[in-house]
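A single protein chain has been omitted from the complex, and every remaining protein chain is retained in its original position.
Labels run A and B following the written order; every chain starts at residue 1.
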Amino acid sequence: MLFLELLIQGLIYGCMYAIIAVGLTLVYGLLRILHVAHAGLFTLGAYLGVIVTNATGSLGLAIPVSAMCVGLVGMAIYRLCYQPILSKPPYVALIASIGLFIAMEEIFRLIFGPYGLTYTQVPLQSPVSLLGMSLRMVDIFIVFGSVAMLGLLSWLAQKTRIGIAWRATVDDPQMAGSFGISVQNVRYLNFFIGSALAAVAGIFISLLSNLAEPTMGGVPSYKALAIIVLGGLGNVTGTLIAAVILGVVEAYGTIYVGNLLDRDAIAFAFLILVLMLKPQGLFSRK
Amino acid sequence: MGIYELSLATIVGINIILALGLNLITGYCGQISLGHAAFFGTGAYVVALMAKAGYPAPINLVCAMLITGGIGIVVGVASLRVRHDFLAITTMGVGFLFLGIVRQQDSVLGGEMGLSGIPSIGLEKPAFLMLVLAVAALCTLFSVYIKKSWMGFAFDAVATDEDTARLLTVNVPVYKLTAFALGTAMAGLAGGLYCYFTRFIMPDDFGFITSISVLSMVAVGGIGSVPGVIIGTMLLTLLPEMSEFLSDYKLFFYGALLFGVMRFAPDGLAGVGSSLRGMLKRSGRAV
Partner (left out) sequence: MIKKTTLIFLTLCLVVSFASLCPAADTIKFGFNAPLTGFAAADGKSSSEGAKLAVKQINAAGGVLGKQVELVIYDDQAKPANAIPIANKLIGKDKVVVGISGSYSGPTRSSAGVFQEAGIPYISAYAIHPDITRAGNMVYRTGLLGTVQGRAGAKLVGDMMGKKNVVIITLQNDFGKSLAAGFKSVAADYGIQVIAEYQYSMKDRQFGSLVAKVKADKPDAIYASGYYFTCGPLVSQLRAGGVDAPVIGQEGYDGQKFIEIAGPAAEGVLITTTLDRDSKEKEAREFIQAFEKQAGYPADMVSASAHTAVKVAAAAIERAGSTDPEKIRQAIAKTSYKASSGLIRFNKLGEVMKPVQVQIVRDGRWHYYAVIDDPELLTPPEE
């Protein structure tokens, strides 16, 4: 019984991590940049979600609005921040991204205060009984929502022209360019989708804990970085599987190994272990 | 010098030693380390435990260097298996692992409560500052020497293009490990001095944020450039003090600065310095 509950909890964590990590791995796959500022977009998504929900009373409106806005901000970040430094060594983009993230965290604190924002009426809190466990609607929502979005993403990538152009560009930008694909547009699309996903992940987390705070991006971003490495940098499917595995490992780890290592350490210990055995990650790029 | 200026200068000195160490690993040898604070912390804890056990300072500091350097080699071995971005994340993981272990070790390492009551090094504040500055100067000379030596050349080769370096019979693994050993030993030394400075250490002092701060000092200064790193360290360490008037906006300013430097002057202050010199040369003035 407990075993099952922990497993389900692990799946829920895993879905959240997956949504965040996918955006990160998309950016990495295309540009070889570790987009730490992704965490700032995640936080922005959460803040917008809370604000719009509180203002209009509708979560259903808040999610697309937040995703859209954050997607646009993500595109702007690519254009203004990353594009000019693509030719520089990797640490340049990394530190620029970190600086951006710190600045974003501070902007949230300066505008909205250090205490964070809460929902006036938290949506999706009604209890749901599943297999003898007490969950909340939001837990179910997260799992189904994540699966739906990832399914949509997959359909987009496989079955539409845009998606094919996207994958071609990721695989071989020069070749794609010579086929007339606008590499620039693909990059914009990439950032838009990745950032929109981050925004939705942010909203999920804010629903679970009823709090959007300036520093909330930190931990998910570290975990997401570990996940995309685990899944094989740039490999979307690998990332998804790694996210779920990590979610489950954490769920059990915090209960049973929690006295030896704290939660973050568990995730990273697992990562280091795997990397020592398989340096390209669990599933490396094809 | 008032006590305020003394304490600031001491922190700057300690940070310089720390940053030069990272410069060896990341700047010279191109191995991105996001977990440098773990070595800083290891040095601090080694000195704390040994000092409390009654051993004299010089032995403690040397032990800090040796033990930290040893652990650095172990982590270096990890770097042999993974590359670039994988390495960055792995070193980040090492940082968290260090914290995770220290936090939970209540008995020996003090756990969350940290270690306090660390005996004084026996020097007055001005004398301690002199010691720190002397060590920083030694590290500077050492860094410059390495850069100009065969080892520096090999480091550069590894940083630029590992595979080609291998073809040129540069023993890449050995050099990587050496860089890690030296760089982390310096971090351990800095940690030991830090321990004598604050005489109270907690795990939080050695977290990811600290790792990022040190990396920023190196990056803003100009990765690989010794004078650049020194100036970058001074700038970033003194920034909170200089920007008191910014008060609430301090951290925002810091983030913006990091971003700005990487975005507009990715070679850091060293890069700015050399392009200024270039500009002056072209305009016909002697430099």
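The rule is simple: contacts are C-beta pairs under 8 Å (C-beta built on N, C-alpha and C of every residue); 3 or more make two chains touch, one makes a residue touch a chain.
What you see is a predicted model; the values in this text were computed from it and never measured.
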item: Identified contact with the non-displayed chain, of A:Ile85, A:Val122 or A:Val183; value: A:Val122
item: Contact with the hidden chain (one of A:His35, A:Arg109 or A:Arg187); value: A:Arg109
item: Contacts of chain B with the absent chain, listed as residue ranges; value: 2-4, 6-8, 11, 103-104, 106, 111-114, 116-117, 194, 197-202, 204-205, 240-241, 244, 247-248, 250-251
item: Those residues of chain A which, in the complete complex, touch the missing chain; value: 1-2, 5-6, 9-10, 12-13, 16, 106, 109, 113-116, 118, 122, 125, 127, 133-136, 139, 205, 208-211, 213-216, 218-219, 250-252, 254-255, 258-259, 262-264
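Definition applied: only the chains that are shown with their structure count from here on.
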item: Computed distance of Cα centres, chain B from chain A, in Å; value: 31
item: Footprint of chain A on chain B - complex, ascending; value: 26, 32, 78, 81-82, 84-86, 88-90, 92-94, 96-97, 99-101, 103-104, 208, 212, 215-216, 219, 223, 248-249, 251-252, 254-263, 266
item: Chain A residues within the chain B interface of the complex; value: 28, 32, 34, 81, 84-85, 88-96, 98-107, 110, 222, 225-226, 229, 233, 259-262, 264-269, 271-272, 275-276, 279-281
